[in-house]
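The other protein chains are all here in position, but one chain of the complex has been omitted.
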Amino acid sequence: MQELPKAEHRSVRVTPNGKNRVVIEKDLSSEEMILNMGPQHPSTHGVLRLECKTDGEVVVEAEPYLGYLHRCFEKHAEMVDYPGIVPFVDRMDYLAAMNSEFAYCIAVEKLLDIEIPRRVEFLRVIVSELNRIASHLVAIGTYAIDLGAFTPFLFCFRDREHIMSLLEWASGARMLYNYIWIGGASYDFPKGMQKRIDEFITYFRPKALELQRLLTENEIFVKRTRGIGMMPADVAVNYGWSGPMLRGSGVEWDLRRNDPYSIYPELDFKVCVPDGRHSDIGDSLSRHLVRAYEMEESLSIIEQCLDKMPAAEEGFNPRAAIPKRIRPKAGEVYGRAENPRGELGFYIVSDGKSTKPVRCKARSSCFVNLSAMKEMSMGQLIPDLVAIIGSIDIVLGEVDR
Amino acid sequence: MMLSNYFPIPMSMSLNSWSDALSQWYLFGLPLGLVVIAAIPLVFIALYALTYGVYGERKISAFMQDRLGPMEVGKWGILQTLADILKLLQKEDIVNTNADKFLFVVGPGILFVGSFMAFAVLPFGPAFIGADLNVGLFYAIGIVALEVVGILAAGWGSNNKWALYGAIRSVAQIVSYEIPAAIAILCGAMMAGTLSMQQFNILQQGEYGFLHFFLFQNPIAWLPFIIYFIASLAETNRAPFDIPEAESELVAGYFTEYSGMKFAVIFLAEYGSMFMVSAIISVVFLGGWNSPLPNIGSFALNDWTTGPVWGAAWIILKGFFFIFLQMWLRWTLPRLRVDQLMYVCWKVLTPFAFVAFVLTAVWEIYM
């Protein structure tokens, strides 16, 4: 980032990727102003603080400051035994608790090397895909509210409420489920659950279409997001992006496909990447579109799972494979899964003696995605900065852990 | 006319005789009549802003978003606004330590005065008009622009960066949008050949109701009508042009630091000017207090629905219709960016306003 002389009549700022170009004509000498955005700002999605250097409406530089929601997850995990960590994993990414649990359980199961009943795998995939839809609904809804549209936000939350009711019926809790356990799941689906999920899918398809017509196709929305926050694929890969952010840049990378876990290899789904017709590849609109398409894909995954799911035999117990005492042999493992926000991985070290991990490191997707904030926001306007933060879809609970 | 049997005096009096008679009314040598005339629109505005403006906005937004809206205070939450006002009255009136205290206090006042002074020339009926100026329309547009000063004072005086951003955006926006708005209104003035608000209404009177309105008399009038409506959204800082107070970007824009009654005053001024622009657009293009119903044979709908009380009802209804449109847009659309806002103003609305101006002139001369 080049330093600008104070009295310059004309300055052109180009970000390293060469896409964002802002020309500022200046008649008078001016100074840059430091603007503190957050941690109590309506559009920083929690307690993110951005220290912006602004030149009028133009953000010269925006530096994110983290740690306002730090809850010592990793240290805490060393004090709690393996099953007890699951509720804390829920609280990392509270919008996609099922997916977080899934990632953590995959890691520990890898360490334990245990076999999971097939029906349990289906249960896990269904609930985590439902949760993925819920999480994307929040992402799209809050993105709409960042850009000033309130009604799509409430429509999203209305539909998310149904998913939360479904998951409450399955797991007993509305948001922080503790449903996926190491080696199993806490409950089987209650009677009638599959039919209700089917009903939800038929309910949700038209609502998603309505949302698309109301928000995604709206010309103001397109104009606000298209070409904003450009991130070319190579830079995105170098930053370590994952999930919808990386796919928005046109890289076909999805852990469900590229590092398959659970029953995903048996399922037929598309890895959504923007085709460049409706958006410029790598901009905020692409990321939004990827999320919108992924909801559709998740619906089809759930439908397939409901078809293929083996019926519960008499006396089927989803907790059957859960070890009585979880004490893995000494070793280390890295387990990862596709979170709605990207790759969520857990690196766990066990000493073989204790029922508690020696080290439990979480590789948070939001944190990695947020790291490119500085580059993306360079030379943008303040409203665009808001649009960029919204498109990253951060959950500060996962960023700060 | 049937109603005139029951209300002989108001119905049969000539247009300005009511207000003229009132303005001649002196009590103990004080011009109390003038005060009453001025008070009528103000009292109406206070009632409107409290009940319809805030309550209506909350209910309309709720219904559009599949919510119930306020339901607790009174039946269907009808007294919710009253509860809000009581709350705002009790709130602490905070003035920042580092604020420019004079500007901070005077800002909401200017805003309020600017938006409410325009009501002086607003005809609420054949008789109710504060002051029938011969440059009434010009005065209304000019005085609404006074709000800019209040906004700038409020934003600068707050000593808050967000407020400053909001104020500067707001000034740029309002000053820019004055131009297409004024040109569009000028098209109306050209059709009428006058600037007096009352004359506008009289010219649009007639037994065929809405067919006498300028909007339906002239096919070109639709263009300035739409341009003025869009520009008026920007002038009153309503969505999708609400960038001065864009809460997801600028927290609350120029009134970030205001609390308690000062905040309520800003709020009231905003709803006041919302009604003001709606009333101007209905006076200029939609016949103001004239009934839109035509006389059909022996059903003299137009005659039955004309009169001082009806007149006030019509202009308020028309105003409410445009306010509903404003709210409807607000709860549908995302917000524009600053540069897009300027694009819409200078590259879309202004050229089209000029086109409309020329076309209207041609129409008026040759048709």
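For clarity, chains are labelled A and B in written order, and residue numbers in each chain start from 1.
By definition in this document, a residue touches a chain if its C-beta (ideal position, glycine included) is under 8 Å from a C-beta of that chain, and two chains touch if they have at least 3 such contacts.
The criterion applied here is as follows: contacts and distances are computed from a predicted model.
Missing chain, UniProt protein name, picked from "Raffinose/stachyose/melibiose transport system permease protein", "ABC transporter ATP-binding protein", "Cytochrome c oxidase subunit 1" or "4Fe-4S dicluster domain-containing protein": "4Fe-4S dicluster domain-containing protein".
When the whole complex is considered, the residue among B:I202, B:M261 or B:L329 that touches the unshown chain is B:L329.
The chain that is not drawn here is touched, among residues A:L48, A:A62 or A:V86, by A:V86. Contact with the undisplayed chain is limited, among A:E31, A:E115 or A:E219, to A:E219. Those residues of chain A that touch the chain absent from the view are 80, 83-88, 90-91, 151, 158, 161-162, 165-166, 168-169, 171-173, 176, 178, 186-187, 190, 192, 196, 199-200, 202-203, 207, 210, 213-215, 217-220, 319.
The missing chain lies against chain B, touching residues 60, 62-68, 71-72, 328-329, 331-333, 347-348.
Just so it is clear, only the chains that are shown with their structure count from here on.
Contact residues on chain A toward chain B in their complex (touch as defined above): 33, 35-36, 41-43, 57, 144-151, 154-155, 158, 214-215, 218, 220-221, 223-224, 381-384, 386.
Taken in their complex, chain B has these residues touching chain A: 61, 64-67, 161, 165, 169, 239-240, 242-243, 246-251, 331-340.
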